[in-house]
Each structure stands twice: as structure tokens, then as C-alpha cells.
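In what follows, a structure is listed as C-alpha cells, so that the remarks can point back to it.
The complex appears here minus one protein chain, its other protein chains still in place.
Moving on to chain A:
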Amino acid sequence: MHGSDADTGAGSRPTPRPAEPLPHLPAAARSGVSTPESSAPSYGVALRAGTSLWRAGVYFRAACVAGMWLLLVLPGAAAGQPLRAVAQLSVTSAAVLLAHLHTRLGTLERLTGARLSPARRLAAHLLGVNGRATMDASGFAETAGALSALWLFTGPLPVPGLSPGIRIAGIVLGVLYSLSAAAQAMIDAGWYSPYQPPSRGLRRLRPLLPLVFSGMLVAYLFPYNGTAGVLPVPWYAALCATPLLYYPMWACYEVLLRAAAADETAHRAVWRQESAVALHSISRNSLSLLRQYLDEPDPDPQEVRRLVREAMLQAEEARLDIQYGSDRADPHRFGELWELVLRTFPAPQQDCCTTDADSARLSLGPVDYQIARRVLPDLLTNAFNAGARRIEVSCALRDASGTAPPTVCLTVRDNGPGVAEDPAAGGPPHRSSRLLRHWLTVYGGELTWRPAAAAGDVARNSGTVASAHWRAQDSGDRGTRSPAGEEQVQPPDFGESGQGEHRSCESW
């Protein structure tokens, strides 16, 4: 996604004619480059990678320190000044512990409430410098730790009494420790932070850091005396030059960071495009269908309201789709539909509606979800229009005995005075309830309204029970499933004429 990448596309093109930008493409795409931030290494990627690398680096250095401790206790090591050796290596061990603490943000946060003032201040300091390219306490401690460890085996005053083999092994471990600590500084995420960017001085220093580290090793490992001179010159030169390996390592790290940023930018652009088209398509289609209906002779206001609610429902669904995408465990759960539909009603009406836990957990197949999505708002609207103050909704999958397919039953019980007439019976032919009944018939179902008492609800003297049911339409893994999880699906069955057997939910 970098400018140079795109330019390479023009490098060996057979036709010399320069490409004219297409006016329908975004300017950035036409220019052949992405937006400025897309070509820069991503701070987020550096932070994520750096956190893992930092922790791994601490463990590596801890292993080096453990190796150095082992060298001191090996039979025949015979350090001449054991207490000094222990003291020097303890400094290195403490530095590793501090670096480890720096990777444990939770522990640091707890320490900020510690009674001990130095511990509190140290924790606050380490938290404060996190994600910034700067010198901090753990950085200083590790520098001191590296020097302390190396000058245990070499330097102006090395510990006497160690065999040449142990001394060389100790020096190598000390150099590895130093390299690892310095590598953390080279690839610290703070170099890429847009929020607290490193100072200009630090940025200029960064390319020189390998040379600085190399110079430090030259000074640390210099054969100041015969004891330190045990390290062969070629080894000395090679160990001092190892920090120069940071240059290729740094280049690889930058390439990976930029590639990750470019990949993220490309996927984000695709995602943005898909989301924009989906949103546009959904909103425009909803409004087109509404306009189409309004152009019909004698449009029914109730149906207009339903189409508006449908558009609101689609907007809610689009929001969920874009916000959560494929992360949603079960986008066809009745509970999710319930929440969506309720959002299209005013808040006071939302408070009047309840559903039960089993219904909320019912997993509908895509087709059954669409049918329920069509049925539920209509039945709720009818209940409110009939004066209901309390509405209870349930949705269940009724398994049939034998070979008959299961049925999805959606029941809406309200405490209203009841509907004066069957809402699906009268009115203009294009009235919502009539169309709904038609669709349910196609799917082997029916739509009924009955007084609560007649529907067998002995607890109620008034109210209405509206019931819609249809044959479960979905099959396969994505089919309608009861809350218990058992699969209760049937292959699509439209019947010979598309008309199914009518079963009432009350009969189950």
C-alpha cells in the first residue's frame, strides 16, 4: 500500500500511455497511494508485537542470568571473590526482575496503591513511561545489570579465580544479555507512538544506537589486563560487532510493521466499502419500497407505518451487522430479534412487552427468522392498537410426532379489551395483516386472534391471544433449534401447491 509499491505497477508496463485517473475512484486510489497513515508503521501493531517480544526478551535474559549463576557454582569455578561475584550478579538479577515487573501492568497498577512510597513511585514511573520511547528505570537498571555481569568476568577488575572456559562462557552470556536488552530499546513501540512521539533528538539517535551499543561493548570487553585478555581477539571483535546485526533486524521489523499496517488498511478499505454499500442498499431499498407503496392508489396509513417500522428494523439490523459482523454467536436467535423489534417501538411501549427466557434462547433458521421478523412487529402493533397495556410474547418450536415437520409458534398475549374484528379479515387487499396471513398460508401456517378465555387462558378474563404458526422452513446446521440445542429441522417443504396443513398452536 505504499507509494513505492503502487509505482512499481507502472514500472514495466507494455503500454507507455500514462493512466488517466478514473473519476469514480477515490482520490487516494487514483493517485496510486493510500492515505498517509496507511504507509506508516502502525503503533497498534508495534505495541502488540512489542509486548510479546518484550516478555520473551525478559525470559531470554533471565535464562542468561541463570546461566551465569550456574557458571559461578559449577565445580571448579572457584571464584576468588565469591561475595563480590554474588553482589554483581544480584544487580543483574534485580534488573531482570524489574524488567519483568515492567511487563506486568496489572501488578504495577496494584503496586501504585502500595504502602511503601518508593515502590509506589517506581510503579507509577514504569506505568507512566509505558509505550514511550524514553529512558526509564528498567532501562537504566538493565544497562547497569549488563555492565555488572560483564565486568564480573572481564573488564578492568574481573573476579579472579575463574577458569578461562568459564570466563569466556560468562562473557558470551553477558553479551547475549546486553544484546537482548538493547534490542528491546531498538524495537520499542514508543518509537511509533503518535500520541507521545519520541523527541527529535531520540529519533536522530535511533539509527546510531547499534553503533553506540557496539562502542559500549568495545569498552566493556576491552582487554584491560591479562585476566580480561583471556578472550581471543577474533572473539572480541565478533562480540563487539554483534550490535550491528540490529540494522537488518530493524529493517525486517519495519518491513513487517509496514506490511501489517498496509494489510490492515487494505482490509479496512474493503470493509468500509462493503459497509457503505450495504447501508446504502438497505436504506435506499426500504425507502424505495415505501415510495412504491405510497404511489399505489389509496395507500393504507397502517401499512405505511409498518413499512416505516420495517425500515427502522433494517437500520437496526445493519448496525448490528456492521458493529459485530460474524462475531455474533447466533444472529438468528429469537431474543436478538426481540431486542431489535422492541427498539422500533417508543420506550413506554417497550416497557409493556415481555418474553420468556426459553423463547429468547430459541435459535431460528434464516427463513424462520425472516418470517418471525415479519410477524412479530405486526402482532405487537395490533395489540397496542387494540389498547393493550401489557403484552407477553412467546416463541417456541413444537415438534410433531412421526414424520410431520415441526412448527414454529409465535404467540402474543395481551390484556387489552380485544380486537373488534379479525385484523386480517377486513380492510384493503394490500393491508399488512392480510398479506401476512397470505405468507403464513404459503408456509403451511395460519394467523389467528382469539379472546384469552377462549384460547384456554383461564387466568385472564379479558385480553386477546394472537397466534401465528408456520412449518419450520430451515434445514442443516443453521436450522431452527429449540433452546435445549436438539436439532428439530426439516428440509424445505412447500407442499404440492405451496399450501400447508394448518395447525393451531393451542392444540399442542
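FYI, a contact is a pair of C-beta atoms (placed from the backbone, for glycine too) under 8 Å apart; a residue touches a chain by one contact, two chains touch by 3 or more; residues count from 1.
Rule of thumb we're sticking to: contacts and distances are computed from a predicted model.
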{"item": "Options \"Tryptophan synthase beta chain\", \"Protein translocase subunit SecD\", \"Response regulatory domain-containing protein\" or \"Leucine/isoleucine/valine transporter permease subunit\": UniProt name of the undisplayed chain", "value": "\"Response regulatory domain-containing protein\""}
{"item": "Options A:Q314, A:T407 or A:S467, residue touching the unrepresented chain", "value": "A:Q314"}
{"item": "Residue, one of A:Q292, A:T354 or A:N385, that touches the chain absent here", "value": "A:Q292"}
{"item": "Sole residue of A:L116, A:V255 or A:V270 that reaches the chain not shown, by the stated touch rule", "value": "A:V270"}
{"item": "Contact footprint on chain A, counting only the chain that is left out", "value": "1, 3, 5-15, 18-36, 263, 266-267, 269-270, 273-274, 277-278, 280-281, 284-286, 288-289, 291-293, 295-296, 307, 310, 314, 321, 331, 366-367, 370-371, 373-374, 429-430, 435, 438-439, 442, 473, 491-498"}
